[in-house]
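Only one protein chain is missing from this complex, and each of the others stays in its spot.
Moving on to chain A:
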Amino acid sequence: MSDKTNSKPEIGAFFARDRAWHPPAFAPGYKTSILRSPQRALLSLDGTISEITGPVFGHSILGELDNDLIHNFAKPGESAIGERIIVHGRVLDERGRPVPGVLLEFWQANAGGRYRHKKETYLAAIDPNFGGCGRAITDEDGHYAFRTVRPGAYPWPNGVNDWRPAHIHFSVFGHGFAQRLITQMYFEGDPMIWKCPIVGTISDKAAIEQLIAPLDWGNTIPMDARAYKFDIVLRGRRSTLFENRLEGN
C-alpha cells in the first residue's frame, strides 16, 4: 500500500460499536426480527487477536466484469435494461482514514424490482441479461466503483402493503473481522425510504441519512450514466502506543 497512513499493519482493537446507532436486534415492525433476535444481553469484551485480524482478498479474485452488473450476466453484445447508473464512494474508518484493499460485494433486484432467486415469486419479469451481483476491492485511497441499473422498488410480505425502497445491498470486509458489515444503500429523494419497516429499524434519523446516497452530478457521464456517491464508514481502531502487547509481539 503506498498510502503512508496505512503502510504499517494496524493491530489496535476497534472502537466499541454504538449499538444505539445501529438497529436493535428486536424491531417488531420488521416481523421476522421477532423470532430471530437474541433476548439475552450480548457478552462484551474488548477485541482480541481473533477480531483484530481478518481475511484480506487480493485483486486476483476479481474478473474483468465483476463490477459491471450491466454486463456481467448479459449475453454478448446485450446489456441489462434499466436506468444506467454508476455507484462509487470510499470506505473510511471512524478516524476518517481510507481503508484500502477491502472487498465489497453488492446485490440487488433488477429495474422492475425482481430478484433472480428461486424463492422470489414477485410477478415483475426477470431480465434475461441481469444477474444482480457484483464485487470490487477498494484502491489505495479506499475508493470503489461499480456500474449497474437502478433497482426498482418491490413489495414484500410484512405488512399488508409494504414495499421496499429502491436499494442495493452491500457487504463489506474491513481489515479486522470485527469490522464485518452488511448494510443497504438507498437513493436520494426516494419517498419510500420513510415508509419502510426495515429502514425504520434504525431509530436515529441521522443514521438513516447515512444510508442515502446523493446524486453525484459531477461524476455523471454525459449521454451514458448518472452517478451516485455512497461512502461507507467502518469501525475505527485504537493506536497501540500504550497497549499491552499481545503475547509474542
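Everything below uses one rule, namely that a contact is a pair of C-beta atoms (placed from the backbone, for glycine too) under 8 Å apart; a residue touches a chain by one contact, two chains touch by 3 or more; residues count from 1.
As a working rule, contacts and distances are computed from a predicted model.
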>> Considering only the chain that is not displayed, what protein name does its UniProt record carry among "3-methyl-2-oxobutanoate dehydrogenase (2-methylpropanoyl-transferring)", "Protocatechuate 3,4-dioxygenase alpha subunit", "Na(+)/H(+) antiporter subunit F" or "Light-independent protochlorophyllide reductase subunit N"?
In response: "Protocatechuate 3,4-dioxygenase alpha subunit"
> What residue numbers in chain A mark contact with the hidden partner chain?
Replying inline: 9-11, 15-19, 21-25, 27, 30, 32-40, 42-57, 61, 63, 65-66, 72-73, 92-96, 105-108, 115-120, 131-133, 135, 169, 171-172, 175-178, 180-184, 198-199, 201-202, 206-208, 210-211, 232-236, 244, 246-249
